[in-house]
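Remarks on the structure that follows.
Only one protein chain is missing; all other protein chains are in place.
Let's look at subunit A:
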């Protein structure tokens, strides 16, 4: 296999490496790369973090309703399971409303399968993800200090 494309999240807790899956969700992966390249995710909090479920981020407003200036994405739902380390895109109850917000699963969340677009998987630093401050929103949210696109 050719070099796997990755996004590296330098967080306030440490380094998290996510392998991208353009084979599953090409447009979502493109969006993540575009926004990371623009520095959009830099300084953005993990605003909704639920123990045993997932850590959500990607909204500069920290409210859960924000997004980027780019248009919402059409869903690319796929069969990849939501398990520990899965990176998937947040949306409203309208399927084609993913934009910039995403979440990282702490554990099995198979009820999300084919309902949310999976676009990557944590390949390094899942122990870091585990330590992200919990809450809805957390009292003292951890942040993405810098998101960088790379190859591993």
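Simple rule for what comes next: a residue touches a chain if its C-beta (ideal position, glycine included) is under 8 Å from a C-beta of that chain, and two chains touch if they have at least 3 such contacts; residues count from 1.
By our rule, contacts and distances are computed from a predicted model.
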Matching the hidden chain's UniProt record against "Chemotaxis protein CheA", "Peptide/nickel transport system substrate-binding protein", "Iron chelate uptake ABC transporter family permease subunit" or "TonB C-terminal domain-containing protein" returns "TonB C-terminal domain-containing protein"
Just name the one of A:34, A:97, A:133 or A:148 that touches the chain not displayed here.
A:97
Interface residues of subunit A (partner: the chain not displayed):
48, 54, 56, 59, 61, 63-67, 82, 88, 90-94, 97-99, 101, 103, 109, 112, 115-116, 136-137
